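Have a look at this one before I ask anything.
Of the protein chains in this complex, all but one are displayed in their positions.
Chain naming follows the written order as A, B and C, and within any one chain the residues start at number 1.
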Amino acid sequence: MALLTFMGGVHPPDHKELSSGVSIKKASPPSRVLIQLSQHIGAPCKCTVQIGQEVKKGDLIGEPTGFVSAPVHTSVSGKVVALMDAPNAMGRMVPAVVIENNGKEEWTQLRDNPDYMKLPPEELKGKIKDAGIVGMGGATFPTHVKLSPPKEKPIDVVIINGAECEPYLTADHRLMVETPQDVIEGLKILMRVLGVKKGYVGIEANKPDAIEKMKEAASGIRDIEVSPLEVKYPQGAEKMLIKAITGRDVPAGGLPMDIGVVVQNVGTAVAIYEACRYGKPLIERVVTVTGLGIRNPGNVKARIGTPITELIEDRGGFADSPVKVVLGGPMMGFAQYTLDVPVTKGTSGVLVMSEKEYVPSGKFGHCIKCGRCVDACPMGLMPSMLSLFAERGFYEETKEYNLFDCFECGTCTYVCPSKRPIVQFIRLAKSLVKR
Amino acid sequence: MHDEFIKLFELFIAASVINNFVFTRFLGLCIFFGVSKKMETAVGMSITFTSVMVVSAALSWILLTYIMIPLDLTFLKIVIFIGIVAAFVQASDTIMRKISPGLYYKLGIYLALISTNCIIIAVPLIMTTEKYNFIESLVFALGSGIGFAISLTIMASIREKLELADVPRPFRGMPIAWITTALIALAFTGFSGLITM
Amino acid sequence: MNHLQQEKVSYWGLIKNGIFKENTIFRLVISLCPSIAVTNSVRNGFLLGVAVLFVQTMVNSTVALLRNFIHPRIRLPIFMLIISGWVTVVDLLMQAYARAAYKEMGLYIEIIVAFASILARAEMFASKNKVGAAFFDGLGSGLGFLVALVLISFFRELLGRGSLWGFQIVHTKPMLIMLMPTGGFLVVGLLMGFFNWIDINFYGGKGAGGAGGH
Partner (left out) sequence: MAVAKNERELIVTVSPHIRDEETVSRIMWTVSLSLLPALVMAVYFFGPRALYVTALSIIGSLFSEWFVEKITNREFTVRDGSAFLTGLLFAMTLPATVPFYIPLIGSFVAVAITKQLFGGIGYNIFNPALMGRAFVLITWPRAMTSWIVPTAAFVGLDAKTTATPLSLLKEEGMHKLIEVFGDKMNLYTDLFIGHRAGSLGETSVIALLIGAGFLLHKRYITWHIPLSFLTTVAVFAWIFGGKEGFFTGDPTLHLLSGGLIIGAFFMATDYVTCPSVKSGQILFGIGCGLLTILIRLKSGYPEGVMFAILLMNCFTPLIERNLKSKVFGARKEAMQ
């Protein structure tokens, strides 16, 4: 059977072999954590603790200030020592709470509920909301918002995104291999909340072990299907994933819910299961620490707020001289100027690139109109034209070429033989053009 | 009848492509270079131009056959033809403004340009020399107009593309437009000998 | 062109202005058709240049002479009438005295009537100035045109035929393409670029290739 996919895309060398075989290991408990109050798209949280206050693991430290917002909980037990502004992965300063770990690992009151599947959907949704769950693939959109579609947009399909198309990253892969049952349970909860009959798990074909494990876990459940996908970036982008699995097109400028689909990441599904079953808030996540600059690349289960230096130390420290440290994958992740940034709910990976992997990106040539970017653009845009217009300062003209349909996956820049910073030009144009 | 039709068709093709006014007869260059900067204006100009050309050719032919030749006034053809064009342009300007302000807003500015375009005066002059009959004159005018429209749109699309190009500074603007025209003209020589009139 | 309408204008300045600063073809980029059509030989280029020079001077003088009698509302048709009258004169003169040349370029002589440069001079300068100034302005503008045509035809005839004014100069294989439209467009384009290059590198100019116009 031909694998499901979409038009366009590329397959960069993925280097997943560095960490795909390494089981998830719990990171050593950090001595102090830096928990940012804005770890999601939407309104930042209001701090609910004061300096000097004692907190237990899972205690609320930031409460949402709007509908599109998600609460933040502490990931250690200990004392609040500082409230400060700290850089996030994008380099922006955001308010954060610093908590010193007292090592007691005391949990706040959690309530195990083995019969969670019998709870009414609204209550399940409330649990997800209270646990502060956001999209853990990197977009960090509050999950409960996605689960509250307006009435006129009925949802009929839920897709669990196990594509993990970004090179290097293997966190979702390991989750599916090691806890396939949890993923399926998460999906079942999602289906119940949304009242949906059909659930899919989309997995790129380069993770045969994950496909097998997931198929096993889903066997006997009629409504859940595991769909192997062609190995291609950006297969895991929502619109591309939906296209591949259901054949539906998300309208330009629209959302998946416009065509009755909700997509959730594998990590999110597991978090949803843990929240509904145990009432556990989202205070830790699996992070892939990888790259040739890391001595023992692997996947770690890290508390939210752990500084990435500690994760790097956990995986044996730097192997080679690190040239670039990227949070997220190499295609869409953010290069860091400091290692003081902590793990957040959206940190899927810490990629330490060594001299060998680093590609200098300074000089670029003329566009030779080879069409590689046009062929590769998953959105069917003409990145070559967009970059030319932006390069010459004709920003308004970019609108005619559907500037705002670009979701900045970076495929165009990756394939460009002239090494043109195409997606960078597009971002520039986006910031300068009035919608 | 059949041969007649073929002949008219060949006349049309010859006027529009093979003896394209811009690329082989070097006429209408001022407009060609002047309004080929943006596609929108080029298209507007093409439409206005072709229609004015056909009508003024018809008027010129009637005047030529029924007044100038009988009265032996052909030596005044330049004055008369330019008069016809000027009068017609003036008239259509006024009529268009009254009847269709929207269209006038779109195409009116090109009307003013037309009277100083050499093609518009060249068509009746060539017509006179070649002794075309009425239908032939119309076909010739239409072919010439379409040919001009083709060259104008090609040029406009190329120049819009050149806006994005890193042309050496001394050649920006007009010089590179001329060189582009030279190269298009070279490509158009491929048509030579296609129809021998 | 406001600076031209001042009271004190030196005639020499007017001529220089017409030849260099506001050269019809290279700087203003108008009235272009003959620059390709007749410049495949120096003689034709020269003859047309002279014809334009004559028409321009005469039109300018006539317009300046009649400027107080022409009602502004109908001035353009009147100018056109004056121009076409003088063009007819040249046309008939050439038909009578230069038959061979007329056969080759008759159409382009007749087309002088549609030259924007002539109308523009009449409108912008002659209709606002005295006869003397208008005459020299016409002379300058016409000379500029003549110089441009001769320059273009110089290159085209030399490369295309190896001759100048009909006399064989060099005996290499001629480049036929220079006599064809392509060669004409190419020579004009390259000359324009060359003048811009000089302007940019030696006079600090902006290298304006003309805004283009009809």
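Everything that follows uses one rule, which is that a residue touches a chain if its C-beta (ideal position, glycine included) is under 8 Å from a C-beta of that chain, and two chains touch if they have at least 3 such contacts.
Treat the numbers as computed from the prediction; the structure is a model and nothing was measured.
Visitor: Missing chain touches which shown chains?
Guide: A, B, C
Visitor: Among A:G78, A:G333 or A:G346, choose the residue that contacts the chain missing from this document, as touch is defined above.
Guide: Final answer for the missing-chain contact: A:G333.
Visitor: Which residue from A:P120, A:G393 or A:P417 sits in contact with the chain not drawn here?
Guide: A:P417
Visitor: Hey, which of C:I74, C:V89, C:L176 or C:I198 is the one touching the hidden chain?
Guide: C:L176
Visitor: Identify the residues of chain C touching the omitted chain, counting contacts across the whole complex.
Guide: Answer for chain C: residues 173, 175-178, 180, 182, 186, 193 touch the chain left out.
Visitor: Since one chain isn't shown, list which residues of chain B touch it in the complete complex.
Guide: Touch with the absent chain occurs at residues 39, 153-154, 157-158, 160-162, 164-169, 171, 176, 179-180, 183-184, 186-195.
Visitor: For chain A, which residues lie in contact with the unshown chain of the complex?
Guide: Output for chain A: 6-7, 10, 12, 34, 91, 167, 239, 243, 249-254, 258, 307, 309-310, 312-313, 317-318, 321-326, 328, 330-340, 351, 353, 357-359, 361, 365-372, 374-375, 377-382, 384, 401-402, 405, 408, 410-411, 413-419, 421, 423-424, 427.
One rule holds in what follows: only the chains that are shown with their structure count from here on.
Visitor: So what's the Cα centroid distance for chain B and chain C, whole Å?
Guide: Roughly 22 Å, centre to centre.
Visitor: For chain A and chain B, let me know how many angstrom lie between their CA-based centres, rounded off.
Guide: Taking the mean C-alpha position of each chain, the two centres sit 61 Å apart.
Visitor: Multi-chain contacts only, two chains or more: what residues does chain C have there?
Guide: none
Visitor: Give me the residue numbers in chain A that touch at least two other chains, ranges are fine.
Guide: Nothing qualifies.
Visitor: For chain A, which residues count as touching chain B in their complex?
Guide: Within the complex, chain A touches chain B at residues 366, 388-389, 391-392, 394.
Visitor: Taking the complex as given, what residues does chain B use to touch chain A?
Guide: Listed in rising order, the residues are 163-164, 166.
Visitor: Where on chain C is chain B touching in the complex?
Guide: Listed in rising order, the residues are 29-37, 76-77, 80-81, 84-85, 87-88, 91-92, 107, 110-111, 113-116, 119, 177, 180-186, 188-190, 192-194, 196-197, 199-200, 207-210, 212-214.
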